[in-house]
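One structure below.
Part of the complex only, each chain left as placed.
Letters A, B and C mark the chains as written, and numbering starts fresh at 1 in each.
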Amino acid sequence: MNLHRFANPARFMRLSSALLPWCGAGAAALIGIGLYLALFIAPPDYQQGEAVRIMFVHVPAAWMASLVYALMALASAIALIWRHPLADIAALSAAPLGAGFTLLCLVTGSLWGERMWGTWWVWDARLTSVLVLFFLYLGYLALVNAFDEPGRGARAGAILALVGIVNLPIIKFSVDWWNTLHQPASVFRLGGPTIDASMLWPLAIMVLGFMLFFATLLLVRMRTTLIEAKIRVLLLSEIERHAAASPRQAVAS
Amino acid sequence: MPAGRHTMLPAAGFAGIDLACRRGERLVFAGLSFSLAAGGALVLTGPNGSGKSSLLRLMAGLGRPEAGVLSWDGAPVGEDPPAHRARLHFIGHQEAVKPLLSVAENLAFWAGMRGGGDVGQALARFRLAAFAGSPCRLLSAGQRRRLALARLLASPAPLWLLDEPATGLDSDALDDLQAAIAAQREAGGFVVLSTHTELPMAGAATLCLSDFAARPA
Amino acid sequence: MSAFRLLVQRDLRLALRQGGDAAMVVGFFVLATILFPFGVGPEPELLARIAAGILWVTALLAALLSLERLFQADWEDGSLEALSLMPLPLEAQVLAKCLAHWLVTGLPLSATAPLLALLLQLDAAGYKVLVASLLLGTPTLSLIGAVGAALSLGARRGGVLLSLLMLPLYIPVLIFGVGAIEASIGGFGVGPHLLLLGALLAGALPLAPLAAAAALRQALE
């Protein structure tokens, strides 16, 4: 509603500009090391062969997908309850990133599935909940961008994000139930042998790298939004100075 | 809102102080103040797009002012929205008439939502009694407008906010409208209306919105 | 008459007089169900196998379609603005509109379902539970849908948006609804499924009007 509220997040700008280089560099380094370990050091799986290396992207992406949604819903709650302007911007900035991670998880999973099960898709409970999560993100993004006034989209989106987080465990639970009710005939079961240490390390490094990568992009997106808002406020105050018209009174009885 | 602000509000009546309104990116008007005592009337004029409808919507509580306060009997209107809603009638450009319901059904619904009232008399006062049973789909443009205005009489409210109420009315209906406004003011009510035509009213203040334009339209 | 009942009555009257969106629901339900045998072929075993799923999915789609216009007509002709200025709280108004919507969609839909189940060769054991699950599930659909309809009011691409918003939220209702029918056909207890449907309804009943009213308020600003 009031653009002036967006105009003074000076502290955030200072803090974020100090953090940004560290996050960026950390993300690049961790993902670089992680990829190197994953592609060249980790041994091929005795069952799955080289295809197992997809895991090092797939699993972090899957975790980030739900983590980001939780963060987005938290930010939305703060935005709705305390009307904190930065929370709105954080939620808006996080959503496309979360959708990206979800898509990455789906695509890598699909590619993997084609190699391992000979099919791009099965209606497995876990796969299905990721698909539904992806639709939650898409709905949020579509809603936020469907209004001309940016403020309206943000508020509608915040309501939706909260409704979505309430629903997320319900979906997870119901999908699990659904899938056990009609036991699929010949579907590969996920989460086979416990992971070996030689794979655990690269995986942990990749996960950390993904988190820092997310933090970097989030900060960049929030900063751009704030700078854009600042420019708009400057333009508007210019207009308002023009409009310092002599206030008149109309009184009637 | 700083406490100091409240002391400026007039102790009685309907008033607005230093109001500004933004539609989308544009500041439509700014620095607008008015005050009305019981029985007062305020006529909003100004060229197309100067913000008459926008101001009336603010007064109704549909949307918040970008700056400034609206007050009723000294208390900011935003502090108790339900109380404000209960005391006003708002008739906008759109008539909120359902084509499928009959004239009487339409009016009875709106009156009933506010606790009920005398539908038959309100229809008669706007010369719609003969149409009471016919579906609103069949009404001519002016008849629809009269039906919208009949809501004012079907259930009482101290504050009337009317956006170009005279649109499409024939001269008889215009007289009816003016009589209704006069009766409302006599009873101590408040009337704010926008118009492009002459609507003579005794002792009404006029506010020309173009005097408060934030930038030339 | 209380304002709440008045609003329900008006919406019912409009729906019955026009038939438009509300009767469309039942029409759509029947139509879609009749089309399936043409699409998947007439084998009785196959139809019986998928009957519960088809009935629930089409019922859900039918409800979704009519919801798109739950607030639309009132929004376009200025009625929503006027309603928001009435003494009755917006939350109660949403509830009233959902009730009216359910009475002209969910209820007739539940009543028609057994007939269509016959057409699709649903196992006789499933009839009662079919109706029960629809009666318990469709009010939840109306309530959740009201949130979506309010959120997408005045948005560009309202239609797609609504489908997209509602898809994830409707899935649990669908799963438990179908689950109940299949359990009863398979000879298992239907209690848990129906209880879960009831729990979803109990949750939606207070929360959905709150969320929808908040969305409407900001749409009107």
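In the analysis below, a residue touches a chain if its C-beta (ideal position, glycine included) is under 8 Å from a C-beta of that chain, and two chains touch if they have at least 3 such contacts.
Bear in mind the structure is a predicted one, so any value in this text is a computation, not a measurement.
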| item | value |
| --- | --- |
| Stoichiometry of the full complex in this file, by chain label | A x1, B x2, C x2 |
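The rule we apply is simple: only the chains that are shown with their structure count from here on.
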| item | value |
| --- | --- |
| Farthest-lying chain, centroid of Cα atoms versus that of chain B | A |
| Chain occupying the middle, per Cα centroid | C |
| Whole-Å gap between the CA centroids of chain A and chain B | 46 |
| Distance between the centres, which are taken as Cα means, of chain C and chain B, whole angstrom | 37 |
| Set of chain B residues in contact with two or more other chains | 64 |
| Of all residues in chain A, the ones touching two or more other chains | 148 |
| Partner chain C, residues of chain A touching it in the complex | 132-133, 135-136, 138-139, 142-143, 146-148, 152, 155-156, 159-160, 162-164, 166-167, 170-171, 173-175, 177-178, 181-182 |
| Residues of chain C that touch chain A when the two form their complex | 147, 151-152, 154-158, 160-161, 164-165, 167-169, 171-172, 175-176, 179, 182-183, 196, 200, 203, 207, 211, 214-215, 218-219, 221 |
| Residues on chain C engaged by chain B in the complex (per definition of touch) | 1, 3, 6-7, 10, 13-14, 17-18, 77-79, 81-89, 220-221 |
